[in-house]
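Got a structure for you, written out below as structure tokens; questions coming shortly.
Now for subunit A:
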Amino acid sequence: MTLFDSVLALLIAILAWRSVTAPDLYRGIVLFITLGLMLALSWARLDAPDLALAEAAIGAGLLGILLLSTWRVLQRAAPRQGSDEPASYAVRWLAVVGSTVFGGTVAVALYGLQVGSDRAGAEALASLDLAGIDQPVTAVLLNFRSYDTLLEMGVLLMALIGALLIRSPLAYEPWHGDTAVESPLMSVLAKVFTPIVVLVGIFLVWAGAYGPGGAFQGGAVLAGAGVLLLLCRRLYGDADATLLLRGLLVLGVTAFIVIGLLLMPWQGAFLAYPPGLVYVLLVVIEFSLAVSIALSLLLLFTGTHAVRAVRS
Partner candidate 1 sequence: MSALYEAMPLWVLMTSLVTAVLVFIAGEPWQRLRVVFNVTGAVLKLVLVGIMLRGVHHGHEFAVHLPLLPDLAIVLRADALTMLFATLSAVLWLVTTIYALAYLEHAPNRARFFGFFSLCVTATMGIATAGNLFTFFIFYEMLTLATWPLVVHRGVSRSMTAGRAYLQYTLAGGAVFLLGVVLIYALSGSGDFVAGGHLRHLADDHSGMLILIFVLLVAGLGVKAALVPLHGWLPTAMVAPAPVSALLHAVAVVKAGAFGIVRVVYDVYGVDLVQSLGLGDMLAVAASITIIYGSVRAIQQTDLKRRLAFSTVSQVSYITLGIAVGSPLATIGGLVHLVHQGLMKITLFFCAGGYAETHGIHAIRELDGIGRRMPWTTAMFTLGAFGMIGVPPLAGFITKWHLGLGAVSAGQYWVILVLLASTVLNAVYFLPLLHRVWFRASRQEDNGVGEAPPGLLGPILFTGVASVAAGLFAAFAWSPLGWVELIVEREY
Partner candidate 2 sequence: MTEHLPVLAVFLPLLGGVLQFLLGSRGLPVWPLAVAALTVGCVLLLVGAVGSNGSIEHAIGGWDPPLGIRLRADGLAAVMLLLTAVVGAAVSVYALGPHGKASPQATHFWALWLLLWGSLNALFLSADLFNIYVTLELVTLSAIPLVLLAGPGKTVAAALRYLQFALFGSLLYLLGVAITYGLAGSLDLALVGPALADGGLAAGLAAGCLIGGVLVKAAIVPCHVWLPPAHGNAPAAVSAVLSALVVKAAVYLLLRFWTEPLAGLSGTLVAQLLGALGAAAIFYGSIQAFRQERLKLVVAYSTVAQLGYMLLFFPLAVSQAWDGAVYHGLAHGVAKASLFLATGNVIAYVGHDRLRELRGLDRPLALSVFAFGLASVSIMGLPPSGGFVAKWLLLSAAVETGQWWWAVVLIIGGLLAAAYIIRVLRYAFLQAPGPAVDVQGPVPSAVMAWPATLLGLLAILMGFTAAPTLALLGGLPGATS
């Protein structure tokens, strides 16, 4: 299948180039989303189904719709803002030369890489039975290098606080000419799709223990369900967050830290788990993470402190 791979690689390169150079910003965004999907495909081809899922759900899906929504806000605010004043010829040529050299160096360096088997990854695969989880990527994320994951949840929380501080919500208030709102099909969409998406999300979280999936992919899909409801006008952005909602937002990181700190005196190390309890604890942490991730991504999308269901 080298032919398929080569075509895919070529397609990725072309899509990236077109996305960056498209004269029209809207087209650039659409090409970027397409690029994301092609990347997901290529990563599936590269034995990374977890990442393919994550890229499709988060990188192309959520980010794509966020980009489009932002583009629309900009269009409404100042229609001509979308077009870019191009850099001067000299700058562009310099940039072309620079980035070609850079890309060429990367390519040569990559193909010259000698990847042996004496690696941390090999050790991770060999120590799987100590981790309490069979899926290597999840084992790395939640056990071997759980510290990264924990701090990453901090990044997510801070990005969210930052977005809330800006007070620039993407709340969906109908405006004149929003034809989607009046369409009867939207309610069908919400009713049929939401349960399936939620189910898939929960399944993905659960599946992380033994197959492709995990808190991030599952959380992203759950957030996707929320976005769907927002688009169908079943949910709205809201300014006032309850303590419960904020609690759910910080649930993942708090559970992670508290469990780690509580067990530290007994285990002798932070984030070390007793062998008998490791599976249970990791599942608890994974679901807490998924809840927090889903909510954080959803609120990052709306840019509001909370969401509320539509008044019926």
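Operating definition for what follows: a residue touches a chain if its C-beta (ideal position, glycine included) is under 8 Å from a C-beta of that chain, and two chains touch if they have at least 3 such contacts; residues count from 1.
If you want to know what made the cut, all candidates are chains of the complex that A comes from, given by their letters.
Predicted model, so just to flag it, every value in this text is computed and none were measured.
> All of these sit in the same complex as subunit A, but only one touches it there. Which of 1 or 2 is it?
Selected candidate: 2.
> With touch defined as at the start, can you tell me which subunit A residues reach candidate 2 in the complex?
That would be residues 105-106, 108-110, 112-113, 115-116, 118-124, 127, 143-148, 151-152, 154-155, 157-159, 161-162, 164-168, 243, 246-247, 249-250, 253-254, 257-258, 260-261, 264-265, 267-273 of subunit A.
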